[in-house]
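One structure is given below, encoded as structure tokens.
One chain of protein is taken out of this complex; the other chains stay put.
== subunit A ==
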Amino acid sequence: MAGNKGRGRAAYTFNIEAVGFSRGEKLPDVVLKPPPLFPDTDYKPVPLKTGESEDYVLALKQELRETVKRMPYFVETPEEKQDIERYSKRYMKVYKEEWIPGPKSKKAKDTGKGPSLTNPADVLKKIEELEKKGDGEKSDEENEEKEGSKEKSKEGDDDEEDDAAEQEEYDEEEQEEENDYINSYFEDGDDFGVDSDDNMDEATY
């Protein structure tokens, strides 16, 4: 209360001179709106580095950008249904290899699938059925299972265990393994022993 110089008179609680303003009234304007979105800069930015290596890295970057779009890892958003089916759409489809994660060799895959097919009689019946079916799209899994069951009936369960030390468990949901998309179809010669000829006619892209 002793500090009041007078009612209504503005008084600072600190020494105004310390901040840099003399006792006059030349205080800067009160700011009424947010600063501009693109404020003017006093100084021009430094020019970019140029040179052979910079050019090369730039070219690499742009190529990489194009390449990743064509990789199987680039997951396209499914299109919404179009009201009119366009004729040209059929001819604009880009061929993309499908990527199926998981180890490719039958050794690695079998341990996972092993427990599911333990009855040899059922398995043999299934094999016959499948062979009778003949053509038609065969998924890798089916072939793999067939192979696994053939293996089992031939070698028995014990041999599976002795296979390569690095067997990876095949779990649909927790994939970790990688594959090369080309290899994904035709990795194992045995898989397509009998059926390969038939399949060749059917495969269309």
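Basically, a residue touches a chain if its C-beta (ideal position, glycine included) is under 8 Å from a C-beta of that chain, and two chains touch if they have at least 3 such contacts; residues count from 1.
Simple rule for what comes next: contacts and distances are computed from a predicted model.
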Given "Ubiquitin-like-conjugating enzyme ATG10", "Autophagy protein 5", "Cytochrome c oxidase subunit 6C" or "DNA-directed RNA polymerase III subunit RPC3", the protein name in the UniProt record of the chain not shown would be "DNA-directed RNA polymerase III subunit RPC3"
Touch residues of subunit A, complete complex, unshown partner: 13-15, 18-20, 41-43, 45-46, 48-49, 53-54, 56-58, 60-62, 64-65, 67-68, 71, 73-77, 97, 101, 103-108, 111-112, 114-115, 157, 160-161, 164-169, 171-178, 180, 182-183, 185-189, 200, 203-205
